[in-house]
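Only a portion of the chains appears, each positioned as in the full assembly.
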Amino acid sequence: MRPSGRELSEMRSVSIETGFTKHAEGSALIKVGDTHVLCTATIEDRVPPFIKGSGLGWVTAEYGMLPRATNTRMRREAASGKQGGRTVEIQRLIGRSLRAGVDRVALGERQITVDCDVLQADGGTRCAAITGGWVALRLAVNKLMKAGDVITDPLISPVAAISCGIYAGQPVLDLDYPEDSDAGVDGNFIMTGDKQLIEVQMSAEGATFSRDQMNALMDLAEKGVGELVALQQGATA
Amino acid sequence: MRPSGRELSEMRSVSIETGFTKHAEGSALIKVGDTHVLCTATIEDRVPPFIKGSGLGWVTAEYGMLPRATNTRMRREAASGKQGGRTVEIQRLIGRSLRAGVDRVALGERQITVDCDVLQADGGTRCAAITGGWVALRLAVNKLMKAGDVITDPLISPVAAISCGIYAGQPVLDLDYPEDSDAGVDGNFIMTGDKQLIEVQMSAEGATFSRDQMNALMDLAEKGVGELVALQQGATA
Amino acid sequence: MRPSGRELSEMRSVSIETGFTKHAEGSALIKVGDTHVLCTATIEDRVPPFIKGSGLGWVTAEYGMLPRATNTRMRREAASGKQGGRTVEIQRLIGRSLRAGVDRVALGERQITVDCDVLQADGGTRCAAITGGWVALRLAVNKLMKAGDVITDPLISPVAAISCGIYAGQPVLDLDYPEDSDAGVDGNFIMTGDKQLIEVQMSAEGATFSRDQMNALMDLAEKGVGELVALQQGATA
């Protein structure tokens, strides 16, 4: 029934390649099916003004998409002179999600910026960015710990994200682009390794959904996050 | 236990004054406690390029906040030269939520823009904007129907929104600003009159939450939306 | 002869409601007929760089208009990415006018920002903003004096503003929108309580005017300002 022939609860194949670029303190190229996101983590000693002197660290994220990551070319945001609303929303979500897995006291007064740049898009880019972004963050923190700059591990728990939606009346896991375009309801679920919730976003466009449907999507999401966390751990072991 | 002395499941007092401004096709000043939002609906014959000629209508929203709506003065977005990320996120949410209650075929090829401007803020402005915005939209559509420009009512169902969160370990309904600043988890719940879900956004900052807690917040939200819809219907009767 | 049926020298009815919003140090909603402007005054300890360390205070103003304050919806300046020429001109005028009534030594090194936001427009918004803005400023200064932060009253004199113009060949007081659209000559007159001039702006579009006509407008303006100052004093007594 799904365009890709996948089972309702079947994720696309996922790979995570670490060290894809050499300059960043942590980097990973995550591929969720045909969605490819390059994630890099940059450590800086400065923190944003609102926490200066607090002793707390900060984790933030930026998101971008290459103009031809998509089926038709999109205008480059740098050329149009601003980041679109979608970009802003997504990068705020990524930052908030990653921070939920971070002990900011243990991190100390430094900032880690996670850049997530979509090289190729086929649905679910924000979830891939979070899952891959956590890997880049993990690698950067490992470097801090190895250097003795950080003593207690500030990463409390892995953080991963997956989308689910109602496609052709059925709850399905990990929407690809053809499904996403057609689904009346879709959601993004961000969780820790032990399935605690960090962020739940469910949204209907031109439709509504019931609490039962919501629970069915939650069940699928828990399954998917479990699989993703295992892959994250494999990649950073 | 709550700073305001309210019960855990008690909303702030809500009033909706219609016709607050004279030019708009529909207008309402909604007050949810000390949060005051002026909502106006504007009907235009043109639609966005991507639906031109489709026969479908469009409902969109813009959100703003007066510089001194808040406790300390915020910089005017027009002066800083762009809408902040928070503004963009909120107005996309309002538009998406209202559209979920609209039959775009029945509306016909016209656009209704709902402007939500916060005159005074004390938490929950986006929810107040959606609830008040639906009233402005209802009034504008009534005008279209009275004029015979629209025959079938394009408003399928009322749309209302309420925030809930976990404050001091307890699930509470309708966070005001002091609670919102302190809550580790908060959510916005947008529903139709018959409790179908349109959008659910739950978000933890520096914390996580369980599915049980999520369900407790959902229960509160259903209660709150019921009360709001009754007030909307009173105001537009 | 006037569309509203008013006498040539008759102002619209004016009301001033103080304390319309709770956060600002001073606030007033002024209604001049159907022109409604919300004015708030914000006190800050910092001053602009060019007077830092001078011991002098500063009063500045910003002006905005809600998108549907007018008969047809105007694009939100925050969305178009800049304040239009008209906005910039008006807010510079408001700031300059209010400063003319302020003893900047007595104010001490602090800044008061007066925000004037038009909720509903029907001509004469800049004059209403100045008149209402002075009330907000008065209330904020009262708070400073009550707290003992300022000893000598820095407000030398009330400041009020009124428009006059030549409509259908006749000098008229307080143009509303239908008159303003038709008048070949219109002017804004800003004065102190004892009729000293602060700013006079007379402007013809597609016409010219004589010194005699100019004097007739000045006479009307003096009458109007007298009435406005009485109302300001009533509101802040």
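Side notes on the structure shown:
Just so it is clear, A, B and C label the chains in written order, and each chain counts residues from 1 on its own.
Definition applied: a contact is a pair of C-beta atoms (placed from the backbone, for glycine too) under 8 Å apart; a residue touches a chain by one contact, two chains touch by 3 or more.
A quick note: this is a predicted structure, and the numbers were derived from the prediction, not measured.
The copy number for the entire complex in this file, given 3 shown chains of one sequence, is 6.
The rule is short, and it goes like this: only the chains that are shown with their structure count from here on.
A rotation of 180 degrees, rounded to the nearest 5, superposes the Cα atoms of subunit B on subunit C. For this pair, subunit A with subunit C, the centres built from the Cα atoms lie 51 Å apart.
A straight line joining the Cα centres of subunit B and subunit C is 33 Å long. Centres computed as Cα averages put subunit A at a distance of 28 Å from subunit B.
In subunit B, 82 are the positions where the chain touches two or more neighbouring chains simultaneously. Subunit B contributes residues 82, 85, 88-89, 91-92, 96, 99-100, 104, 187, 192, 196-211, 214, 218 to its touches with subunit A in the complex. On the subunit C side of its complex with subunit B, the touching residues are 21-24, 27, 34, 36, 38, 40, 42, 44, 62, 64, 66-71, 73, 76-79, 81-83, 87, 113, 115, 117, 119-120.
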